[in-house]
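Here the complex is missing a single protein chain, while all its other protein chains stay put.
Let's turn to chain A:
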Amino acid sequence: MEWQILEQYGPMLLRGFGLTIMCWLLGTVFSMALGLLIALAQRHGPTPLRWLLQAYIEVIRGTPFLVQLFVLYYGGPLVGLRLDAVPAGLLGLTIYGSPYFAEIFRSGFRAVPIGQIEAARAIGMPEHVIIRRVLLPVALVSALPALVNFSIILTKETVILSIITVPELMYQVQRMSTETFRYLEANLVLALFFWLLVETISRFGRKLETRITHYLIERP
């Protein structure tokens, strides 16, 4: 192996990694937010909207991210949706991740004992306050591990953005590979960076979990 090649390509790979982190972070935040809205609309919205959202969930979950991204980036202009690579990638990640997050939130909502909602209704609390003050905080506790888990899965989906020329880490790794034929070195760097990112997220997730569930731990 010839690691000295990194002296030349290192800065480029680091820039790529930075963009990977940004795409992951924004993509996760946006898709989680959209997923939450979908789950809430499915819980409280009118029936036709619920059907529509269910269809959306089935279609997006049933098709590969690669295909969705192609359709968005190369098919979008046909209907007047002309986006640069990075915004298109972010929109793609948001769309792709949202149904999974919606399902995670839905199962979180189901785990909230109905009695806790009824207790709030019984004192005359409005539904939107119940959602904010009871439903979401209680649901979050059971949903958190799955939320972190899917956020980790999303890190690795960012590599697909390279096919629409988003210059993230995978894109840079491929460029380095084709220019130098150092496929192994380039991909090992990729693996190392991803492992670092995932390890950081999962540590952060565990910290968050202890913080959020501290009150559930019974102490004599």
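Everything that follows uses one rule, which is that a residue touches a chain if its C-beta (ideal position, glycine included) is under 8 Å from a C-beta of that chain, and two chains touch if they have at least 3 such contacts; residues count from 1.
We adopt the following convention: contacts and distances are computed from a predicted model.
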Protein name (UniProt record) of the chain left out of view, among "1,2-phenylacetyl-CoA epoxidase subunit PaaC", "Anti-sigma factor", "ATP synthase subunit a" or "Amino acid ABC transporter ATP-binding protein": "Amino acid ABC transporter ATP-binding protein"
Sole residue of A:Q8, A:Q116 or A:T178 that reaches the chain not shown, by the stated touch rule: A:Q116
Which residue of A:V138, A:I163 or A:V198 touches the chain not shown here: A:V138
Absent-chain interface as seen on chain A, which is shown: 113, 115-116, 118-127, 129, 133-134, 137-138, 141, 215-219
